[in-house]
Each structure stands twice: as structure tokens, then as C-alpha cells.
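The complex appears here minus one protein chain, its other protein chains still in place.
Going in written order, the chains are labelled A, B, C and D, and every chain counts its residues from 1.
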Amino acid sequence: MSPALLASGVLLAPLAAAAVIAFGLRRAPGAATAVALLAAVLVAVGSLVLALGPARDFTASVELLRLGTFGLSLGLKFDDLAALLLAIVGIVGLCVHVFSVGYMREDPDRARYFGGLAIFMFSMLGIVFADSLLMLFIFWELVGFSSWLLINHHFQRTPAAEASKKAFIVNRVGDFGFLLGLVWCQAQFGTTQLDALAKAVDGGAVVAAGLPLLLFCGAVGKSAQLPLHVWLPDAMEGPTPVSALIHAATMVAAGIYLLCRIHFLMVPAALEVILWTGTITALYAALCAVTQRDIKKVLAYSTLSQLGYMVAAFGLGSLKVAHGDHHHLIAAGVGAAMFHLTTHAFFKALLFLGAGSVIHACHHEQDIFKMGGLARRLPVTFTTFTIGVLSLIGMPGLAGFFSKDAILYLAWAKHPGVFAVLALTAVLTAFYMVRLWRITFLGAARGEGAEHAHEGGPALTGPLILLAVLSVIGGYGWFYSGLLGGRFDGVIDSVVHPAGADHTLILLTSVAVLVAGALGAWLLYPAAGEDAVARRAPRLFGLLGGLQASFDRAYGAYVAKVQQRLAMLLNFLEQIFLAGLIVRGLAGVVGLLGLGARALHVGNANAYAYWFLLGLLALWAFAAGLLSF
Amino acid sequence: MRTLPFDPLLAAIAFPLASALVIASGLPKRWSVRLAYVAFAVPLLLALHTWWHFDASPKVAGYAFLTQYSTGLDAVGISLKLGLNGIAMPLFLLAGLVGFAAGLYALQSQAERLKLYLLLLLVMQGGLMGVFASVDVLFLYFFHELALIPTFIMVGVWGGRDRTYAAMKLTIYLTLGAMLSLAGLIAIYARSGANSFDLMALREHLARFPLDQALQGNLFGLLLVGLGVLVSLFPLHTWAPLGYGAAPSSNAMLHAGVLKKFGLYTLIQVAVPLLPAGHAAWASPLAWLAVIGNVLIIGFVTLAQRDLKQMIGYSSVMHMGYAFLGIATGTAVGVGGAVFLMVAHGLSVALLFLLATSVHHRTQTFALDEMGGLARPAPVLAAFLVAATFAGIGLPGFANFWGELAVFVALWQFSPAVTAVAVAGVVISAIYGLRALAQVCFGPATPRMEEIASRHPPVDLRWSERVPAVVLLTALLALGFWPRAISDPIHAALAAPATAAAAPSAR
Amino acid sequence: MTLEAAKLAAANNLWGAILPELMLAGVALLLLALEILLPRRQQHVLPDLAGAGILGTLLGLCFNWDSGMLGSETFGGLLYHSTSGQLLRAFFLIAAFLTCVIARLTLARQKMPRVEFYHLLLICTAAMMLLAQTNHLLMLFVTLETLTIALYVLVSYHRTSPASLEAGLKYVLMGALSSGLLLFGITLLYGVAGNPSLAGHAARPFHYADLAAFLTANPNHFIASLGIVLVLAGVAFKIGAFPFQIWVPDVYQGAPTPVTAFLAVASKAAGFAVLLGLCGPGAVFSSYAWLTTPVLTAMAAASLLFGNLAALTQHKVKRLLGLSGVSHAGFLLLGVVAAGATPMAIGAIYFYLFAYLLAAFAVFGVMAHLAGPDDADQELDHYAGLAKESPFLAGVLTVGLGSLAGIPPLAGFMGKLFIFLAAFQAGARAMLAVAIVGVVVSIYYYFGWIRAAYFETWTPPADAAAGPTRPARTPVGLLAGVTLGALALASLVIGFYPGPLGHWLAMR
Amino acid sequence: MGELTFNLLAWFTLLSAAGVVINRNAVNAALCLLLCLTGVAGLFVVLEAYLLAFVLLLVYAGAVVALFLFIVMLLDTSGAPRALPRRLPLIARVLAGGLIASGVLSFSARAKLPVSEAVAAAPGIGGALKPYAYQLFTTYLLPVQILGFLLLAAMIGVIVLSKKFEGLEDVK
Partner (left out) sequence: MIPATLDGHLLVSGALFALGLLGVLLRRNTLVVFMCLELVLVASTVALVAFSRYNGILDGNVFVFFILTVAAAEVAVGLAIIVALFRRRQTVQVDELNSLRN
């Protein structure tokens, strides 16, 4: 099987599954599950075969549209970057599918759920394989749609309906920029083919800062960067496996992937903006996470924060590295971002699935203060979750540590200010994760659900274990170069690891922030039924809460006070002024004229004779040459 | 290629009209219904035939299936010349598809005075097929009016709220637009000196002897205003939401879906190629008017609508703005995008009107505030509604996306500022689309819905309603996944300079 | 004049040239004779006889279309026979036949004497046919007065109805006044044209060709121009053009429905026949185009606007049709104006007239079915529920009104289109704008009528229980049904396929 | 002499015509009409159209005016109350009168026709009877025939309008 064919198969298998489910298996949830699972397995296997195989940059494209000078073809671009993400999507996707089988067992609508997952897999794979910005955009929109579908799974619940709507619209706002940038690209270069663009830029084409920034808008929306981050916490209304797959591991990472795909278009000014966007998002989200009570919301803000890390990493850009006598300019930002993306995909998916396991066990209780004592009742979940937490907060030796180190080092090397902020974020990360971990798993059970919690079946635990393993080994160089045969070197090689004094510094910093955060949380938060900090420092707590809500409030105010009022005003003008005053008024004037003309028929023959006189007068005037035209 | 033993275009026009005449002459209801099934299917099949054989057909100046019928007025330059070029063919297909769907939907509607309803719908259908098959400019107009008039009676007899006012307003507005465009067409005819309404002859003639610049500007302006009324160009649009709000489903489907495209079609086929200087003079004002008026202002007005059908009506006005933008660019990309968008919008808005009526059957209301949670009792209906909404929003995978995309691409070269505003409209359409969707289908059922459900337990979309919806949705998806099905002919028609060769053989 | 000259003149009286008119006159006299001779029980055949006489004449006319006299003068130049004269002859015959069909309905219901009606109708028709071929101002006056006096009687024919009599009185008063204007105009023209001191004076000043020669020689004579405008005023009265249109609604409303129809179609066409004979291309007044063109243009514009505006809020249908007829006169005048510049306009006018004939008689036919005992009182409200109760009548009405409004695919559209084309080629672009405004305004009342027939209106239950307040409707008989169906079908067919008629009407 | 006679006749005619217009009483108006027509007949005589003067008196004065008088008497409308004209009609009347008067003046001022002395000096052609007969029965035979039908139509019309038709109810 040729790689192109295989790739097409991988891409289309979930679409076929989705079609089969949508048109035939709507009322057969069991069969639908099987079909989706089969597709996920095929995708996973195919992805791994492709990613670990030798084939790269095979071309396969098909033209979809041609109008005048504008042509659009779908093609495959398969390099190490794509391979890496492909592997992640395949593995995490499979894990989530398997997990979902257990998690959604009770749900009567799970056919729709699996159909949605299949569409998502198709769309995400499309992003991975996209060889042009246009194709990227197409699948970009489609993942937005599948995300909408899946967040809206429990559609009778108003929050779910609202959240899905919000997610799509906010993403659309981001896509507004993406689409504009895309169109700009098409107009300037005559193509959006990534390779062609790269060639053009290499050839010295000048790129305005606006172009990459417009494209970055898309990433801001999808990767939930400030100020378009508001949808992601709300998106936790979706089923938990969805959160794991889409809103933690893959879809939100697509923004980072997009940035890496277009890194050659970047100019310093644009990178500066990107850098600060990521940095601020990282800090902001970490601060928000501290006050959350909902287990998924904590993880959501954590995801935001980590995405901020990645964006910041990308924004830090390339780095000049001494390599023997030679100085190389390597795309360190791309490497660091993608590296973190990879490890984050593993441990965040792990954390979310763990959370899902907890929620499932607690009968859909999500408030961490109503949990507690789950460590004993859910040993597997506890263990794996702990690994995930540790990986996230950067425990040396775990995957997260390596990737975070790479970013911190890069920040240190390029921008001390950013380094400081990211370090502070790391402290907060350790703080809120330990808070979460301790309140959820330790102490005594504080709720009905927590008391009767028990481990789910192997469908739930299996994926946890697999992901936990990956969360451990995913950071090691040998894992990539050895186990995976160096197939991702194109990406991994550009990860810059600190050496020498820098190494020590970064290591120390990491450990220090880890310890500071974890210790603070351990001390401040006993495993209790209420928020200790909220009690002790209500003002600080309120401040953080306000910070978190500020964006929603601002947007709410905009929608209610500006957008809706403008709409009402324009509608008023339309109905009263245009349709009423002008159109009806004109009709009224004509009607009045008509009434007037009609009223001239008074019925009196004398009066009619006056008309004749009028006519005679006019005719006389014509005949005498007084009137002429 | 195999050819039919008769002229497919004439047959597609004549069959529905003849069926209407037969029904009018007192066919019993049972037979009328059966005849109507056939009469709606025949144009679709013929349209599919022409689509399938389009590439392989011999063409004269881009026109395939060319035939000419004498009206006896050849000396005045009026003859019934039928043919399809790459721009007309997709719209011909659209007319067949939407007509079929609207017909099927009407047949299951159990409307009062069903025979009259079907008769009028068949007249519309025949006229619509004629609009896009006519190469003669006068017959283009003629068939448009033929299709337009049944609307008056349909809105008035079977319409909803405000039907009398709506029917009157709609008819007067559209007649005004039609008369102005007729004046423009006559002016072109008279001033060109070609002594012919034949579009091919006019093109050839005007390519050699273009009209002077000022005149072109005036004529284009006249046509723009006249056709603008028909296509609801801001601020000449107020008839549209009112009319569509009141129109019965099948009529709204055909009118908003197909008939409205006449104005754009005429601009593209007649005004732009014949009056290039006029187009150049008007491009910029048109673009700004369309983007500020249709896209932005009407976008916001749509946001404020609380009535499902009105909202669809306004959204249709808004989307026409994109088509105008494509035309304003004047490039093959933009105009082609506009044509694509016309087809896509026709399908999607017809689907939306169909579904809105089906929603109304189940909720007894169009008021969005009163609805909620319809997805639970009627999941298939909700699924169709989701698909139609997302098609309207311009999701890739549906046909609309390609049209909008091409328009945007063309527009950037025209003016990045206009493009930015136009793209912002996409966000607005997502907001109102999803808001309405959520209000109709999702969330818990409102008290009013529960009350209605207790009286008439809502059922899911019946098969009789499903089939027309599937027809439309399939077309939307097919074009979404394989846009080349119609984009290649459009491309060919726009890329090739219009040079007519030998006269076609007259029958 | 010597005896020899007189003999010579008498030799030119080729009575065979006016055989159709003679036939009609003969039938008219026969009707009177048979009324006296036949017993009352058998008199019901007389209307049939009248109709048959008209049809027979029409057939004879068609078979003898080109009688060899086309393009020549007879009766010492009193008459000129031409193709358009033949067309108009046929036109008037068709109109008369259709009037007969409607009259059978109305006369029976209104309890009016019948034979006299047909007699007058036939004489009137014959006079119109002669009028269409007249080539002489004296002949013009006499034929015009003959048809006018017959119409005076026909309008006030429903003698038990004050409305009919009042309409008749108003028609007589206004008609006599306009006759006075016309006559004074003719007198002035006669006077200047015959003046031996003026260049190119005419030996036969009443004769069109002589008069035209004189006018060409004196293109700017004040008395001649006064005479011309006075003649135009008299003709404008006939066609109901502004400002001599003011009598139209009152008379139309009061007259019995068939007479209204005849008045609306045939009388208007007769006026246009005269107008074309006088103001057409190369006709008598063509050297005074500097005068007639602005006069007719102003009349056309004012008629178009006034007729449509006044009809806008009208709900008495006979008045409505009268006022809409004023606007149609405006359209036709537009064609006459254009005729000076483009020969196609003549064909357009005839096409328009034929389309108007088909449509107007369809509508009047439907009206006759709906009229109650009071013929003058026909309201839009009486049409409520027509589409349900009698789909056939509603369909015919729709076709008729649509054609009047100029909606494709009906004949009226083609008529308007040709007028538009002609007007545009004549460069009357401002008039085109006025015409468009007129058409758009007219949509409101034409479609308001259709609305009345189709749309359901909510009636309070109390009223609904009391039954409809409208008069009882006459069931559709065979003859009326066939005729109306044929009219509607003809409107449709001609709309779809205007070629043959257009060809026939010399739109070559 | 001719001048004086003409003026006497002309003013007589015009004054009696004004009498028709001004006279309140319909009977008096009819009598004024009679006087006016006599004046016109006199003018005809001045113009040497003796036959026409005779016919005019015969037809008009003898028949038409008699008919008028007869009907006026029959309907006897003299007792009808006379409402004062309202202001608007009054203004309209004055305006109309002024317009018409100025129209006549302007007409007489502008309508100047040259006269051929030869024809004016020659005896009038309207004096003899024969030419009328020749004309009416040869050249204008057709209009004369039509006139016959016109009179027939008028007669039938008067009958229809005046006669009481009976038994129409049973005619279906």
C-alpha cells in the first residue's frame, strides 16, 4: 500500500464511519460504537505505520475547485511535524475511543456521540495532512463543527447548548482573522500551498507583519489564547472524553501546529505579539485555575495555561546555537512548542481521562470539594492521575519536565522577562494541581458519589495506563530516537536543551518552582469540604475570581449592551424608518394622490365642462406656441 | 454522447406549464396530484441530463444545447433561443432541484385548494426553468415574470401573518424592479444597434461596437437598481423578509431559492459582459453598498429577529450581499464565486424554508422565544436543521463555503477593507444561525412547547418531508465535497472570452 | 358643378367597397322588420341573428380581405381603403360580437328591450368601420356623430335606471361639447385650407390629401394649428385622454355593462383610428408634428399618471376599468407619438388594441356574470370568494386583469413591450419613465381586484351567518363560457407566441 | 351699407346669444335662442346662402326650438329654488369668463386671414340650389345615407327611452 493511499485511507476511514453512523446506525448505539472504535483502531494503526514509516513528503493532490486564477486542491504534506501530530492524534484518539466505550455506556445517545467523534477524527487528521493553508482552514472549520457537536452532546441542558454556541462563535471570531490572512496570502502569493509559500519566502518575498498575525488569529481562537480563551472552560460541558481528546490533547493544539506550519512567514514584530499573547495567557489561566472547584475547569484552565506556554515558546522564535565551531540558527520555538505539545497531549489527556474516571465513579459529580478519599477507592486512577499531575508540574524525570525545561531555557536565553513570568506560572501550576490532587484523592470522602466510588472497567483504566506510560517516557530523547527510530527528528532535533550552567540554572529553577508551588498547596489546602483560601483570604480569592470572570463579563456586556442594542436599533430603523416611514410613506403619498385624483370626479357636468376649458386652455397654449417641449 | 430525441430545455420548460394547463382545465384532484409528481420530476431529470452531458456537448460561444424557435418576430430580434452556458447550467440544475423539492413538499402539505396550489407552483417551475435556459434577453425577463406572478396569489391565499399586505408589497416592489430592468434591457437593445435581444448577438455586437462610457454607466446603474430590487439589494430589500415571512413554504423555497437569483444572473450574464465600462464605474459603490448595507446592517438586523421565518428571510438578504460583492469584483474568481454562491444559497435557503415550515407544524409558532428542545422529540428534523444552518453559515463540506471563499479571494484584490467587513459578516451569520438553532432545537422544552406537545405530540420528520429535504441536502453536500461538478463549467464560461461563432441551426 | 361632373363623381361611388358595412346595416334593418313581423314568442332568435350577422360579416371580410381596393380611394375620396382599415374593421366586428355575447346576459337580467339594442349596436359598429376608413373631414364628422348618437342611446339604454340615464345625459353633454370643439376645428381647417390667397390652397379642403398638401405648404399657420388642436381635443374625448377624460368613470359606471365594454374597447379604438389617420406617419397633420407631438406627449403622460392614480383607490369596478382605460389610452398615445419616429409603432398600437380587446372583454364578461339587478353598482367586494365558487370565472378574470396590467406571459405584456420598444426607439425616454411609474401603480389596483377574487377575508360570524350581501351571480352559460375561455386562451397564446398576430398586424 | 347690416345682425345675434346664457328663465332662454338663430339666418343671407338661412330657420327655429320650448314647459322647472353660487364656483366662473373673453379677443387679434378680392367681389356660390343637389346626391351621397341611419338611430333611441315596454318580465 502506497503511503499516499494509506494516508487517504487514514483520513477517510473516520469519515466513512461517521457517514455510516449518521445514515444507518442512529438507532443502533452498539453497532455505532463498534464502527467508531474500528475506525479509531484503523486510524491508530495506520497513523503509527505512517508516522514510523520512512515515507515523507509523498505528493498526492486532487483539485477541487478552479475559478479563474483561483484554484484549490487538497493534498498531503507529510513531514516529521505532521507525523508527530499524526501519531499523537492516533494514539490519544484511540485511547479516548476506548475510554468512551466505558464512559458512555449508559448514554442512549451514544451513537450520535461516536458519530461526532468520528467526524472529529476526520477533521483533525485533515489538519494534520493539510498541504495548504486553505485545506488547513477547511478542516479547521470542520473540527470547530465537530467540537460544537460534541460539546452540545447533552443538548437539553442549557449550559451545554450555550457553551457549544459560544465555542463555535468565538472560534469564528478567530477564524475571521485566519480567513483574511489566508485570502491575503492567496492574493499576494497566488497560492496557499505551504511548500510554495516557503519557497516564495526563501526567494525573498516580503511578508508584512499583518499577514502572520492574521493567521495567528486563527490559532488564538482554536488554541484559546487571550482574549479568545473564554470558550474553552465552558466547553467542559461536553462529555469528559471529549474534553480529553479535543479540548486538551489535539484540537486546541492545532493552533500551535498551524503556527509551526507557517513559521517561515514569521517576522520579528509578529513573533513579539505571539510571544506576549502566549505568556500572558499562561499566567492568566494559571491564576484562574487556582480558584476553580470543578475538576474539569481546573484542568481546562491548566490547558489554557499550557497552551500559553506553547504559544510563548513559539513566539520566542529561533535560536542561534553553537554546534562545535559552527553556529546554527534553529527553529527552537517550533521545537519547544511541539515538544511540549506532545508531552502535554499525553499527560493532559491522561488527566482528563482520569478526571473522567473520577466523575464516572462519583456519578457525575464534578465538584472537587464533594470528593475526597478517592485514592483508596480508585487505585489505578489515583496512580495514573498522580503521574499526570507530576508530569504536568514538571517533576524531573517525567515527560513534562523535559518539555517545560526546553521552554524555560529558551525564554531564559531570549527574554528574561518572559522567563520570569513563565516561572511564576510554573509555581502556580504546581500549586493548583497539587490542590486539586490533594482535595480530590486524599482525606475522607465528602460526598455521596465519592463514598460509593469504584474503579470502572478495563475500558476506562486501560487508556489511563497507556497514557501514564507515555507521560513518563514521552520526554526522553531515547524514546524518540531509539524507540521511535528517529522518525520525528525533524522536530525533536530543533528542541534545544540547556547545557552547562544554563542546565543547572534551569534545573534548579524548575525544582524550586515545583517545590514552592506544591508545598504551598499542601500547606494551604487540607483535604476539606470547603476552600481554605477562600475562607482565609476572601479578598484575594474574590480578586482572582473577578479576574477569571472579567472577560466573560466584558463580552457579556458587549453582547448585551453593544451588539444587541445595535441590532435592535438597526432593526428599529429598518422596520420603522425604512419599511415604515419611507416605503409605507411613499405608498401613502401615492395613495393620497390617487384619492385626490379620484375626488376630482365630482359628478357635476358643469364641473366637467371646466376640465374641457382647462384642456382648451392648454391646447391653445400649445397652438399659440406658449408651451412647447 | 447520446442525445434525447427532443430538446431537453424546451421540454423542461414546457412540461410543467403544460401540466399546469391540464390541471387548470379541470383534471380531477387525484390525477392532478399524480401528474404533478411527474411534472416536478421531469425538469429535474432533464436538468440532470444536461448537467451530465454538458461537457461533452458541442458548444457555440460556450452555449450547449442551443436551439432557436421562431416567434414570428425575428425581424424585431425576438426569438425563443434556448441554450445553456457554464453559468446558466448550474442554475438550471438548481431550478430543477429546488423545484422538485418544493413540489414534493407541496404535494405532502395537504394544503387547502391543493390543485390551485400545484398549478401555480408548476407555472413557477416552468418559468424558472425558462429563465435560465433563455439566451434571449427578453425571454429571460418574460420567464421571470411568469414565475413571479403566482407568488402573489400563493402568498395571498396560503400565506401567513400579514399575507395581504405582504402579497401586495412584494408584487409592487418586484414589478417596479422588473420594469426598471426591462427598461434597461430595452435600452441596451435599442442603443446597441444589434436589433436583437439575442444575448449572443448582443455580446458579439457590443464587443465590436461598445456603447459610450457615460451611457454604459447610466444603463448599468438602471439595471443595478432594477435588478437590485429583485435581489433585495440594500436599501431596496424590505419586501423580502416580509414576503418570505408570509409566503407558504414551497413558494418561499422557489422564490428565495431560485427566482431571486434572476437578478444576479442577469447582472452576470447581461449587464457585466455587455456594459464593462458601466460595471467598472459602479463596482466600487456596489461593493460598499453591499458590504455595509446587505452584509453588515442587515446582518445586525437579522440578529434582532425573533421570528424564525423573518430571520431566514433577512439572512437571505444578507447572503445576497456576498453575491453582489462577487459581481462587483468583476473577475472570474469573484463572479464565479457569486454563481457558485447563488446555487449553494438557493439550495440551503430552500432547505431552511422547508424545515422552518416543518418546525412550525410541530410548534405551531415561528416565535423563537417560545420554542425549545425540539431535538428531543424530533431528532431527524433537528439534524437537518443543523445541517442547513451550518450550510448557511458557510461550513466547509457544504456548497456555500466555496462560493464565499472564492468571493473573498476575489474581493481582497479589489479592496482589503471591504473584504475585512465582508468576512466579519461570516461571524455575524454564525451568531444568529447558531442562536436560532439553539433556541429551536436545544435546551429544555419551554412551557409553551410542553403545552403544545400535550395537545399534538410532536412527531419526527415524516418521510414525505424527508425526501425533499434529502434531495436538497444531498445536493449541498455533493457540491460541498466535489465543487468541480459545477465549478468547471463556470470557470470555462468565465475564462473564455465570449466570442460567438456561427449562428446555431434553427429548428 | 355641372351635371357631367356630378355623374363622374357618382361613378366613383363603389358601394361594393363598403359591403361589410352595408351588410351590417341590412341586418340592423332586418332586425327592426322582424321585430314587427315575428310573433313575440319567436323573437328570441333576433339576438342570435344579430350575432350571426356580425360573424357572417366578419367571415366575409376575412374571405375578401384583399378586395383589390386596398390602397385606393372610393366615393370621390371620402374613403380610403387600406390594410389597417381592414384590421380595424375586423376589430370592430369582433368587439361588436363580444358585446352581443355580454349583452345577452345583461339584457335578460335587466329586463331591457333587446332588438333595439342590437340594432343600435350594429349601426354603431358600421359607423366605426366607416370611420376607420374615412379620408375626409366631413365623412369623419358624420360617421363619428352617427356612432356617438347611437352610443348616447346605448349608454342610457337602461331607462329604468337613473344611473344609466344620468350617465347618458353626461355623455350627451360632454359629447356634444366635444363635437362642437371638433367641428370648430374642422371649420377652421376648412377655412384656411380653402383660402385662395394662401399658398397651396386646396380645392377640396375637407379631403385629407389636399389638406395635408396645404398644411405642408403652410407649416406654421396659427388658425391651422388652432384647428388642429381643436380636432385633437375632439378625438381626445373619444379616446378618453387627459384632460378630456373626466366623463369616463361616470359614464362607464352608469352604462349597461356590455355598453361599457363596447365604449371602452371599440369607441377608444375608433378614436385611435381617427388619430392615426390624422397624426400618423405621413398623415394629414404630419407637417404640424412640432405641434401634435408635444400635445400628444403631454396628453399621454398626463393620461398615464392620472388614470392610474385615480384608479388606485377606486373600488367600484366599472369606474376602475374606466380609469384604467384612461391609462391605456395614455399608453396608446405613447405609441402614436412614437409612430412619427419609427414605423413599428403602428403595429405596436394595433397589437396593443387587440390585446386590450381580448383582456377587457374577458374582464367585462366576468363582470356581467357578477352584476346584480343594479348594473351600475359593482363593487370589488362582490368578488369575494369568486375563486372558490367559480374557478373558471376567477381564472378568466385573472388572465384578463393580468393582461391589462401587462404581465407576461399574457398578450398585454407583449403589447406594452412593443410600445416600449417603439417609444424607446423614438427617443421618448422620459415618457418611458412615466409609463413605468404608471405600470407599477396599476399593479396595485389590478392585483387588488385579483386579491378580492382569491384571498379569503375574515367576516364577522354575524355577517357570515346572514349570508353574502353581494348580488346573486349568474351561472356561466355555454356561449359565454366558450367565449370567455377563448378570450383567456387567446390572451395566453398570443402572449406566448406573439409572432403570427404581430406579423398580421404589419409589424414587419 | 353691408357693414352696417352686418353689424346690426352680428350684434343682434351675439346679444341674443348672451341672453341664452344669462337668462334665468329657461323659456326666455329658448326665446333668446330663437332670436339668435334668426340673427344667424340673417348672417347667412348676408353671405348669400339663402337656402341655408331658410333651412336653419325651418329646422332650428321651427323644430328644435319648438321642441325645447315644449320640453321646458312640460318639465316646468321654473319654480325650482335657486341657490346662491358658492364662492369657489363664483371665482371659477369669473375666471372662466375672463379666460374665454380673452381667448376670443386674442383669437380675433391673431386670426387675420387674407381675402381674395376676386372671390369676394364675385357673387356667392351658395345662392343657387342646383349645386347643393348635385353635391348631396353625388359626391356626398354616402354621408347622406349615413345621415339617414343616424336619424333612424336617434329615432329608435328616442323610442327606446320613452316607450313603455311591457311583458319583458316573461322574456328570458
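Just so we're on the same page, contacts are C-beta pairs under 8 Å (C-beta built on N, C-alpha and C of every residue); 3 or more make two chains touch, one makes a residue touch a chain.
Everything numeric here is computed off the predicted structure, so don't read it as measured data.
Considering the complete complex, the chain that is not shown touches A, C, D. Considering C:G254, C:G307, C:P343 or C:P498, the position touching the chain not shown turns out to be C:G254 (whole complex). Touch with the chain that is not drawn comes from one residue among C:S67, C:S179 or C:T474, which is C:S179. Take subunit D: the residues that touch the chain left off the picture are 2-3, 5-7, 10-11, 13-14, 17-18, 20-21, 23, 26, 29-30, 33, 36-37, 40, 43-44, 46-49, 51-52, 55-56, 59-60, 63-64, 67-68, 71-72, 74-75, 77, 80, 93, 96-97, 100-101, 103-104, 107-108, 111-113, 115-116, 119-120, 122, 124-126, 131-132, 135-136, 140, 143, 147, 150-151, 153-155, 157-158, 161-162.
As for the chain not pictured, it touches subunit C at residues 1, 138, 141-142, 145, 149, 152-153, 156, 159, 162-163, 165-170, 172-173, 176-177, 179-180, 183-184, 186-188, 190-191, 194-196, 201, 203-206, 249-250, 253-254, 376. Contact between subunit A and the absent chain runs through residues 598-599, 601-606, 609-610, 613.
The criterion applied here is as follows: only the chains that are shown with their structure count from here on.
Separating the centre of subunit B from that of subunit C, both taken as means of CA atoms, is a distance of 42 Å. Centroids built from CA atoms put subunit D at 101 Å from subunit A. With touch defined as above, residues shared between interfaces to two or more other chains in subunit B number as follows: 172.
Multi-chain contact residues, meaning those touching two or more other chains, occur in subunit C at positions 222, 226.
Touching subunit C in their complex are the following residues of subunit D: 107, 110-111, 113-116, 118-119, 131, 134-135, 137-143, 146-147, 149-150, 152-154, 156-157, 159-161, 165, 167-169, 171-172. Within the complex formed with subunit D, the residues of subunit C that make contact are 1-3, 5-7, 9-10, 13, 18, 25, 28, 32, 40, 43-44, 75-76, 78-79, 108, 111-114, 116, 119-120, 123-124, 126-127, 130, 138-139, 142-143, 145-146, 149-150, 152-153, 156-157, 159, 165, 191-192, 195-198, 222-223, 226. Subunit A meets subunit D in the complex at residues 610, 613, 616-617, 620, 624.
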